[in-house]
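Heads up, one of the protein chains got dropped from this complex, but the rest are sitting where they should.
Moving on, here comes subunit A:
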Amino acid sequence: MDVLDKLKNDWNKNGDRYPKISENEIYAMLHRRSSSIVKWILLISIIEFAFFLTLTFMLNDTPSAKSIVEFIGTSLNTVFGAIDMGINLVFMYLFYVNYKKITNTDTVKNLMSNILKTRKIVSRYIFIKLAYTVVMSLVVLLILYYNDPEWLATFHNYEEHGKSVQATLVYFIGGIIGVSLIVTVLWLFYKLIYGILLKRLNKNYQELKKIEI
């Protein structure tokens, strides 16, 4: 008799060994809040979408953004804005469609794969938004370099002392370090949440995939 058959004998014996939960207790449970991983993913994803959306609107309203609009022209700015909004809407739609596919009566494998897919959509969203932020920041850095009166005054000051190359280097290296610092912090923070939340799910999904090899 193997190990599991011995256990099976015990398994089917006496059903009264477990605490009996009353109907009233079950009623109470129905109205308690779930702490399932899907709920957390939904919550965090909404926060992420909201964060980048607010960032989009906030950046459009700053004085420097307004002066940039003057430099690059309203039509180009509208194009940039439209692309950005398009990215937001497409990803939110994809997220919603995939989120709806998650049902707890699915096979274990499909359930896990749908959750991971939904999460991946948010991952891509964050990645694209960060990349977009980097590109835009560099473009802005370049535009300001040629057009910002305050910077131009400082630059001429250095130029008179024959230090124009150093000034340019400091300007760009400083700008790039600033941008990468912000992006790195955002990315690490994001990875941390993602890692903690999905550690167990990922492990179990890999385990199930291993069976199929």
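As a working rule, contacts are C-beta pairs under 8 Å (C-beta built on N, C-alpha and C of every residue); 3 or more make two chains touch, one makes a residue touch a chain; residues count from 1.
Operating definition for what follows: contacts and distances are computed from a predicted model.
**Student:** Write down which listed name, "Acyl-CoA dehydrogenase family protein", "Putative aldouronate transport system substrate-binding protein", "RNA polymerase sigma70 factor" or "ABC transporter permease", is the UniProt protein name of the chain that is not shown.
**Tutor:** Matching "Acyl-CoA dehydrogenase family protein", "Putative aldouronate transport system substrate-binding protein", "RNA polymerase sigma70 factor" or "ABC transporter permease" to the record, the invisible chain is "RNA polymerase sigma70 factor".
**Student:** Given that one chain is not shown, which residue among A:Ile128, A:Ile143, A:Ile182 or A:Leu208 touches it?
**Tutor:** Considering the complete complex, A:Leu208 is the one touching the chain left out.
**Student:** For the chain not shown, which residue from A:Ile68, A:Met112, A:Ile126 or A:Val140 touches it across the whole complex?
**Tutor:** A:Met112
**Student:** Take the complete complex as the reference. Which residues in subunit A touch the chain that isn't displayed?
**Tutor:** Missing-chain contacts on subunit A: residues 2-4, 6-8, 10-11, 14-15, 17-23, 26-27, 29-30, 32-38, 40, 103-112, 115, 200-201, 203-204, 207-208, 211-212.
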